[in-house]
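Missing here is one protein chain; the remaining ones are kept as they sit in the complex.
Letters A, B and C mark the chains as written, and numbering starts fresh at 1 in each.
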């Protein structure tokens, strides 16, 4: 998953605004599903992941025009939640790193992650 | 309606990112309803305004820390749509100006603007 | 230029937030330069385009997961400004359309558009 940095991503300090990196992580997570033919608009929109916990390390800055990579790795799977490690890099250089716990919900209540959703994440692994 | 400019609002050119001004216009439109006790979350969420047309003039730039004013004036009312003039200023200085046509929809189909919604906009006038 | 719609792009009405389409137009304009090896970070960051005027028509809505196209066409060239037509489509369906006037500035003062910048836009034409 490649992320290009546009003006909208940067701030007056001349660097990528820190909260935006967390958006890029979600883009990468969603692309895993898009690449597997998952159609969020046709699916039951009451069911989806919500982010419960994120540990974020911002180790270097990124700039306008950068082309960043986002990597996603499933660390642990539970009944209704999943633990991911996501890194954002520019070439070999680590920009920031995230440990993320996501919970699968229906109408905002935790439910077992459906097999179809599980398999897509496993294929990515 | 006062809008403070934070890092998130600016870009690497050191100024407010142009598309953000259009967000501030919507904040000001929504505050008219909030000030009148309108609860968007309790209301039928299938009914709301959508923006159909905007003419935007960006005449000056705004900076980190600026405290801007947004003015909203109803120019014309039709059955299912309304024409607004919104200006964004820093003190007396005009930063940008917008002519906006909004259509009231239910499930994304145009319907007559409800009287309750009309009255709130009239009070603002 | 393809734009994928993620959660960050949508709002509680279940559709793409209108001001975001204006960001996608800028992404498409910047990609023209990126594809031509233009490095915004290395270039004199005091020189760039600013958006002066936009006429926006929002004719249809877009949804989570959509893959949109942005087209960019130079309509008119002047000394320090350029008029563009940008359309956003889902397949053949027009979602929104923009007439955009951009001014080339150095330290936020209008200057003649440099030949190198002009040529990149011409190649795109």
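What to note about this one:
The rule is simple: contacts are C-beta pairs under 8 Å (C-beta built on N, C-alpha and C of every residue); 3 or more make two chains touch, one makes a residue touch a chain.
Just so you know, these numbers come straight off a predicted model, no measurement behind them.
Contact with the omitted chain, checked across A:8, A:26 or A:66, is made by A:26. In the full complex, subunit B makes contact with the omitted chain through residues 4, 6-8, 14, 23, 26-27, 30-31, 34, 39-41, 45, 63-66.
Residues of subunit C that touch the chain left out of view are 7-8, 10-15, 17, 19, 63-64.
In the full complex, subunit A contacts the hidden chain through residues 12-13, 15, 18-20, 22-23, 26, 40, 45, 48, 50-58, 61, 108.
Keep in mind that, in the parts below, only the chains that are shown with their structure count from here on.
Subunit B and subunit C have Cα centroids lying 22 Å from one another. Measuring from the averaged C-alpha position of subunit A to that of subunit B gives a distance of 31 Å.
Listed for subunit C are residues 23, 26, 40, 45, each touching two or more other chains.
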